[in-house]
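First comes the structure, then the notes that go with it.
The excerpt is restricted to a subset of chains, each kept in its original location.
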Amino acid sequence: MADIGIGIVGGGYMGKAHAVAMAAVASVFDTPLRPRLEMIATASEASAERYRQAYGFRRATADWRSLVADPRVDAIVIATPQKLHREIAEAAFVRGLPVLCEKPMGASIEDAEAMVAASEGHVNMVGYNYVRTPATQFARALLARGEIGDVTWFRAEHTEDFYADPEAPASWRTDGMANGCIGDLAPHIVNAALALVGPIERVMAEVETVHDTRPGGRVTNDDHCQMMCRFASGAMGHIYASRVATGRKMGYAYEISGTKGAIRFDQEDQNALWLYRMAGPAATRGFTKILTGPDHPDYRQFCQGPGHGTGYQDQIIIEAKDFLKAIHSGEPVWPTFRDGLEVLRVTEAALRSADSGHWQSISSDQKVGSP
Amino acid sequence: MADIGIGIVGGGYMGKAHAVAMAAVASVFDTPLRPRLEMIATASEASAERYRQAYGFRRATADWRSLVADPRVDAIVIATPQKLHREIAEAAFVRGLPVLCEKPMGASIEDAEAMVAASEGHVNMVGYNYVRTPATQFARALLARGEIGDVTWFRAEHTEDFYADPEAPASWRTDGMANGCIGDLAPHIVNAALALVGPIERVMAEVETVHDTRPGGRVTNDDHCQMMCRFASGAMGHIYASRVATGRKMGYAYEISGTKGAIRFDQEDQNALWLYRMAGPAATRGFTKILTGPDHPDYRQFCQGPGHGTGYQDQIIIEAKDFLKAIHSGEPVWPTFRDGLEVLRVTEAALRSADSGHWQSISSDQKVGSP
Amino acid sequence: MADIGIGIVGGGYMGKAHAVAMAAVASVFDTPLRPRLEMIATASEASAERYRQAYGFRRATADWRSLVADPRVDAIVIATPQKLHREIAEAAFVRGLPVLCEKPMGASIEDAEAMVAASEGHVNMVGYNYVRTPATQFARALLARGEIGDVTWFRAEHTEDFYADPEAPASWRTDGMANGCIGDLAPHIVNAALALVGPIERVMAEVETVHDTRPGGRVTNDDHCQMMCRFASGAMGHIYASRVATGRKMGYAYEISGTKGAIRFDQEDQNALWLYRMAGPAATRGFTKILTGPDHPDYRQFCQGPGHGTGYQDQIIIEAKDFLKAIHSGEPVWPTFRDGLEVLRVTEAALRSADSGHWQSISSDQKVGSP
């Protein structure tokens, strides 16, 4: 197994998650490449060195450009604030490096479009980790093979409550659309919608700031948003995202009705998928609570026992595995930058709709790949 | 305790539910009046006589006018198809009889408006039974006393799956808007929205027939509908109703986020209410599953033990109790015909919105009473 | 439909439940007989008259003997404290009256044996209502037709928490073994064990008073008890009953493992039965949450819609229906007094076991009837 030098830009929440994933992935999966934690770049020498030690990188830098230029860095993970995504990705592609960029891709749709253009011919991937749980991968497989028939209704949400308290103070999170709910949370669940049901044709949305001011300042982005949506398949849908959904901690959840069955999922119990099939005697029909296990995608490598469960960090490990596989094969890996752009086209249409009060079409060459 | 002669028009599903309720209510509750099952009217002599025997009425008739005119009938319950509601109610009010009319009130908004006009000065009530479960009554009380603070988000659905199978044959249920989803199911959950969060100011809706034809004929009403809604309080909301929600049997469900807490409820587990309160240490916060019991409204009379549970029929018994109380006191009882009209104004606006593709205001003097 | 005059002895909790059931049952079910609430007997003239009015009986008495002797009383329900069961039942059988006696039958096994002897040739039934929910009836049917194969393990409990608080004062409930947990709660779940899995051959038990004294006095009966049990079928089992199970309100619950599947039930969500079947691909196996509906026993008469739910009172109505049917047909109705005696033989063996610290056999001609 060949080594591959990994450079990670960003040392916070997601930087750590990717560092741990890169440290563990080759022991968990039979990867063709074994990551070497080569270099980490953050905003200052001090923090970079601190993260280097904490995560086990060989070297640290306060200059992401030197990380991108380093000959021992063979692939990079971008885990910085969104406004830096584009510049770093473009530089990396110039050098021909494979890039795994955290979601949402860039700080604007222009950024995302530029990043797609720059990524042509290079391995690229966006970090929508939640679609990689064994349960959601299995849901995709069930849908793909028609287990619930044609989808007639899709409802989904990404709900958390870290800003439910009106007294929670203003911070970087309450500043700028990219950090708001439509910018930061909604993309996750829009990506799920695309992954599960396919392209969205049009949306009708509301985007709202519930608490305009908070201790410490004004709030310049939204607290929650909803959109009615129509899929290319004809299915009707609704998506809601919120950071003020009191009591919800990781409400990445969906309910899908089909002509032969239905699927329900809630990330707060991420190791269970609920499946209803309109078959057999009515007296024994009901939603079956399927616990994930070695018969589901990407589970067996974590544990041979069903119901033993995977967690948040494991999603990032699965992501790392797929990124390494893409690097080795040179094949694109879903979701690519192009797929990530499609997500932003939906949220951008939602913003337009909220402004205009009208339905908005998604102007895109939307295509969602396969896992 | 004085006797009161009850006449019920309609012998089917709801006719039976009201008959049983009237037979039981005075033994369950300490009602000021004791119902006497005086007369039942249905479409034919044969069926009327059959229902008379089955439910224990004294007399039967195939002519609802003779029931309304009968001197021993002191109050009536209308449980017929919707198109007859208006005529019967008007005749009853002419005689000054108290009327409990099944939802939705009449076959059109014009019917409902006429019924409201006719009801002036008389005891009148609409049969929205689901808001009378102990759990939902308690939810209303929690909201009213500010237990979850100001409502920021309301999501609700009334989902069943009796037409989820595309091969389910056409019937009276697939014919005419009054029997469709927006006509028949949506009013229940719109009524819940009004009861829980207050008046709705505007809606943006989709109303859709998923399966245009079924074995036996064309479908002339909708299978499911959704609406984004804005409450007078400022709260944002979403309501969905469906008869094709595969796997859902009685999905009368709501989730309400507030600035201090949240409430969740699903009629499929009608004896539980989930309450979250943003208080105390974070480590012990979570949704509390409250089992209904004698400390909740209208429960103790059914059973002194908490968690022992009430069921569908008990809701109708509670409704009968409130109707009898209104008759005895002469006080109006929520939801009145006027409240029922407000529900229809919302669904009518939803239809307008679905047609036009635009937000529609509710043109009303909407006022929701207290339980 | 012929009338039948019902006399109820006892006006409290269960007296009311039976009164309501008798008022409603003929409207709910297609019973061959229509109950007439003829007479109620309680401890004093004043209370008897109060209950007469509240429940709608024609007459009241403070002397149960005159109720039993009354020519217009055609069948009786015994809902008194346990110590009176035997005397009343014997008197009723002398007159040849059908008797529905509340559980557990009598205050001792001697009482129960005498009641069985007296009941020979007469219609008799014991009021174990919980086995009559549609869900548990369906569980019995699933087991009977081998849906989960041979039972290998049975675990059940009847847990409530009305004495969980050590400061809850002493009362009649804390006095005398018949009112303790092994006397009052355990019989319900032992009856379920017999109904679901069949006769029990031997038990090994613990019976314990957790709080020996309470405000107001000493406690002379047990707070909780457990027994390991071995069924005649060879299945291993465990039963627990408690009135100090903090947080449990109606924890009448069972889990049954078989060679082909499994069943789980909890009365706190009485309208759901969980069924697992070891069939089909492993990836889609799981417990199916079946909501009760018109395809399950004795549900359709309450409501044609699945998932709409029945409640506590409905169980008593089902019981009344079966009692009336037995009266009309002259056929015995499960559980008969003989079945009720079998329950007590198990709890009596449990007491012997707890005293001796050894396994105890059930000395019986134990036979459990069919639903």
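As written, the chains take the letters A, B and C, and residue 1 is the first residue of each chain.
Everything that follows uses one rule, which is that contacts are C-beta pairs under 8 Å (C-beta built on N, C-alpha and C of every residue); 3 or more make two chains touch, one makes a residue touch a chain.
Quick caveat: nothing in here was measured; it's all calculated off a predicted structure.
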| item | value |
| --- | --- |
| Whole-assembly copy number, given 3 chains displayed | 4 |
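Please note the rule applied: only the chains that are shown with their structure count from here on.
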| item | value |
| --- | --- |
| Distance-maximising chain from chain A - centres being C-alpha averages | C |
| Chain centre separation in whole Å, for chain C relative to chain B (CA means) | 34 |
| Mean-CA-position distance for chain B and chain A (Å) | 41 |
| Distance between the centres, which are taken as Cα means, of chain C and chain A, whole angstrom | 53 |
| Contacts with two or more other chains, residues of chain A listed in rising order | 285-287 |
| Contact set on chain B toward chain C in their complex | 1, 13, 16-17, 19-20, 23-24, 26-28, 30, 34, 37, 53-56, 160, 162, 248-251, 267-272, 291, 293, 302-314 |
| Contact footprint of chain A on chain B as seen in their complex | 148, 152-153, 155, 161, 164-166, 204, 206, 208, 210, 223-224, 226, 228, 236, 238, 240, 242, 244-248, 257-262, 264, 276, 278, 285-287, 357-359 |
| Chain A residues within the chain C interface of the complex | 138, 275, 281-291, 293, 295-296, 306 |
